[in-house]
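One protein chain is absent from this view; the other protein chains keep their places.
The letters A and B name the chains in turn, as written, and every chain counts its residues from 1.
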Amino acid sequence: MTEALLELKDVYISYLGVEAVRGVSLRVTERDFVTVIGANGAGKSSVFNAISGLVKPAKGEIWFNGERIDRLTPPQIAGRGVIQVPEGRKIFPLLTVKENLMVGAFMQRDKKKIAENFENVYRLFPALKERPTAKGIRLSGGQQQMLAIGRAMMANPKMILLDEPSLGLSPIFCQQLSRQLKALHNEGKTLLLVEQNARMGLSLANYGYVLENGELRKEGTSAQLLNDDEVKRAYLGV
Amino acid sequence: MDKAKLKAKLPLILLLAFIIFTIIFPLIVKDRFLLSILIEAGVMCLFALGFAAVFRSGQFSLGQAAFLAVGGYAGALLASKAGLPFWLSLLGGGLSSAIVAFLLGIVILRMGGLYFSIATLALGEIAIIIAKNWDSVTSGMTGIAVDAPIVKIGELTINFATTKLPYYYIIVLLVIMAALMFWRIDRSRLGTVVRSVAVAPVMSEHAGIHLMKYRVIMFTLAAFVTGVAGAFYVYYLSWVGPPLFSGAQSTVALIMCVIGGLWSAVSGPIIGAIIVSYFGTMMQIHLEGLRPLVFGVLVIVLIWFMPNGLVELQYRFPAWVKSLFKKKGKVPDAPA
Partner (left out) sequence: MPPAIFIDSLVLSSMYILMASGLVLVFSIMGILNFAHGQFYMLGAYAIFYLFQQAGINFFISLALSAAIVGFVGILIERYIMRPIGQPIQAVVVTIALISVFEGLITLIAGPAPHSVTSAFPGNVDIFGVSLSSERLATVVIAVILIIALYLFIQRTRLGLALRAAAQQPVAAGLFGIQVARVSTLVMGIGCGLAALAGGIMAPMFYVDPWIGGQPLVMALLAIVIGGMGSLGGAVVGGIVLGMIGSMLAYYIGFWSQLISFGIVIVILLFRPQGLFGQSEK
């Protein structure tokens, strides 16, 4: 088995005594595209927040790149190269597009690298290039999602966590988003995606996990999961 | 069997004991100075109760001293110029305050949180400016003198100039009445709804009309109580003037409520008001110039150790007692 870039070992997360996640273990190797699917409230966001350090797991360990990270703060974890595109995008509403991207590059000191990343982002999302001085709040939902992903790219991440990026997007934007995520993966990024839109999530990824009521139900390659009867019935609406 | 029942009735028993204690206290301890501190503490209780009532409807008023002032001046004018008897002047002070609050309230309560606070702060300043400068009515800095009332009940004549005891009993009565009123409202269905709205603003859109109505009612009631307190205070001091109602007074109400405990509608403000008035006066006497410094530091230390106020002690103390038993090998039931 290859060395995992990110590994969760038997993680439990609870809020005010209520267990939201019970004994979740998952692995993401470098250059992987992994999707976690599950219904609303299955604990997907909790898993992400634990990886990013926004909540501390009650039990279990999280390892990244050979280092245990579950006791670090969010800025420290970001500094290790794990960048989250949070649910609901959480772009900075009163900062311009360019400033939003600059915040993404906050930890980057190398001017040349920053310029390079700007170009990358603008190449992948030409819509952003057209209005660099527009305030975040003035963008459409789809553009805000692009901005959120672009902002993560600016941080030069080893791994990008995407929390429900398709939420609230029109079908056309969803297709566009799929293409962009694929492009991102082809560029060599490691992606961990959480999606309610299971078909889209699984068709993009090469490996998948199914989360139900805070526990892992199933895992397998995307092809396996897409052909699994249970998954078909519960998540693909077949 | 009756242990649970007894436990449920314990607060009521303690409350009755406390009321009886306050009634017989001045008869046993004949300390005129302590009595005057307690009377002022009573005024502050009404003041803090008013602040807490507005706060619990989700608004942060920084100008409650203005209503103390309106009540105080109205009471003084009714007594000295119109010659109204004591009780009616108190009522008049409360009513004028309530009317002002109602008229202002239906307008300024529409503003959101911080803006309401700043608007009330401005109102507090306006009240002082008017008091200082409207010479023909308020006599400016000279203020208005008020004669001590002489109350005749049947054959009995009470001259307030000779003894402070009547003031004490009246303010105790007023505090109990106000406390019962605010307690009832807080326990009512409307009170519960509004409190939940105050903590979960998402719901506020739905409850908008209710909320506005409730806020106006609470703002007006609080002003009424505060106005009565103002009129009473003026009688007690035999004088009214601008220094009584400085803007700092409004923040004192907040300090009292936080020290007592903001999560209880009635006991927190009352406990806070008594503690702050008593120790505040004691420090004034014994520390003189050091007083502001020590006062400020003590407030910070108290908040540091008891962020939820002194009311928290009722949970902490039993837990502490239990932990004492635990060491002796007895296993107590887990604290709730």
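Criterion: a residue touches a chain if its C-beta (ideal position, glycine included) is under 8 Å from a C-beta of that chain, and two chains touch if they have at least 3 such contacts.
Only a predicted model underlies this, so the values are computations on that prediction, with no experimental measurement involved.
> From the list B:Ala122, B:Val193 or B:Leu313, pick the residue that touches the absent chain.
With B:Ala122, B:Val193 or B:Leu313 as choices, the missing chain is touched by B:Ala122.
> Going by the contact rule already stated, which one of A:Val36, A:Ile62, A:Ile91 or A:Leu128 would touch the omitted chain in the full complex?
Candidates A:Val36, A:Ile62, A:Ile91 or A:Leu128; residue touching the omitted chain: A:Ile91.
> From the list B:Val146, B:Leu254, B:Ile271 or B:Val311, pick the residue that touches the absent chain.
The single option touching the absent chain is B:Leu254.
> Please identify, in ascending order, the residues of chain B that touch the omitted chain?
On the chain B side, contact with the omitted chain comes from 107-108, 110-112, 114-115, 117-119, 121-123, 125-126, 129-130, 133, 247-248, 251, 254-255, 258, 262, 289-297, 299-300, 303-304, 307.
> Which chain A residues would touch the chain omitted from the figure, given the whole complex?
So the residues of chain A touching the missing chain come out as 52, 54, 73-75, 78-79, 83-84, 86, 90-95, 99, 102-104, 106-107, 137, 151, 155.
Assume only the chains that are shown with their structure count from here on.
> Between chain A and chain B, what is the separation of their C-alpha centroids in Å?
53
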